[in-house]
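With one protein chain held back, the other chains of the complex are shown just where they sit.
Presenting chain A:
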Amino acid sequence: MKQKYERPTIKKMNTGLMNKFGTRTDFDPVKEIEGVTVKSLVEQYGSPVFVLSEKQIRRNYQSAVRSFKTRYPKVQFAWSYKTNYLNAVCKIFHQEGSWAEVVSGFEYHKALGNGVSGNQIIFNGPDKKEADLILAIENHSLIHIDHFDELYLLICICDNLNKKAKVAIRVNFDTGVYPIWDRFGFNYENGQAWTAINKITSTINLELVGLHCHIGTFMLSTSAYSIASTKLCTLAKRCKVELQNPIQYLDLGGGFPSTNTLKGAYLPGVDTVPSVEDFAEAITNTILNFGFTPDELPLLILESGRVLIDDAGYLFGSVIANKRLSDGRRATIMDFGINILFTSNWYDHKISPAQESSQYTEETVLFGPLCMNIDVVRESINLPLLETGDQVVVHKVGAYNMTQWMQFINMRPAVVLIDQNGQSHQIRKPETLEYLEMMEEIPKHLKS
């Protein structure tokens, strides 16, 4: 019997500092997800392939809801469609009781198609078309106004239809986290928000039911949410006292971080990011102590995206080739790159080998398959020696990748859902040339 081979390689040792993060577990192979082997999924659906765990999605949702409901009497989550709007995914959240949060006409239609009733759709964003607004008014959806032009358009539409719209405004403010996302909504500090509120409450066809903010994404500060809550509560109180318009809900938006590690961060995300519990504590404490009477307490809405799904998503991929760069660094070319892993722009994604390997590791650059220089998945990662055809598992890719992916050079791959019984289901087919060309038309003079 011959022995198992591994290509010969050496690694320079850095004297002095020990490598803090090169823990052995990082290199432990991940051969299966929820009891289904990587190998079998790749055989069945191809490589690369996105894999989502239904169990983990539900676990995340239930745990986030629990964090808030154990602290506050009236809580509602609304699934942020842009985070991952595959219908199967949305339906899991809706089954769990989540409303829908959408930011475009097509997302709005998707929510309706997924069976969400109109009055449980929150319509956000700066780009709502007139036709979308009409539909939203007729369906009694919650329209979150972003700017004055939209406010005036809405007043005009309501007059024409002679119908009332349920609205909120998106408010932006200084929460101590910079830059301030002041391009969305009405500013609090300069009085713009209050002006908009006055305009709305003096318009017969607009009913001001809520106040909304979304202060940023991957927020690492719970105190920013305390400040945001205080400012929304202050506005709500003024609406009640000065305008006799009680506010029914406060929508604190999304922004809670997943446990991914941000690029350039010194410590891994798992060890540093605050938990949903921490954010829940900050938000609910502020609202409960603000001085509302019990029957005045507004419904608390959350539009969390990434924290609910990032760690339920995996990307399986394969090694195309190994090479050595001019400066001697090792490079590994994978069959996935920034085309489908958009979040590699922000995160140092954890990547595990999917098969047994020796104890030996090497530092390598992970490139994607595109013919462009920026297609780098990890600038530097320690991995066991990978060979052509070997598989890897990229962790925590459930948020934003399956919506921001692009069809460039390669088609988008299949997405598979593993249900709670360990059965796999293809929830999006791999794209084909036929699909790609479906929208193209050839002018007559170029035919034949």
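What we mean here is this: contacts are C-beta pairs under 8 Å (C-beta built on N, C-alpha and C of every residue); 3 or more make two chains touch, one makes a residue touch a chain; residues count from 1.
In this text, contacts and distances are computed from a predicted model.
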Among "Sulfur-oxidizing protein SoxZ", "ABC-2 type transport system ATP-binding protein", "PqqD family protein" or "Branched-chain amino acid ABC transporter permease", UniProt-listed name of the chain not shown: "PqqD family protein"
From A:Asn289, A:Ser358 or A:Gln423, residue that would touch the chain that is not displayed: A:Ser358
On chain A, residues whose C-beta touches the chain left out of the figure: 2-13, 15, 322, 324, 328, 358, 360, 385
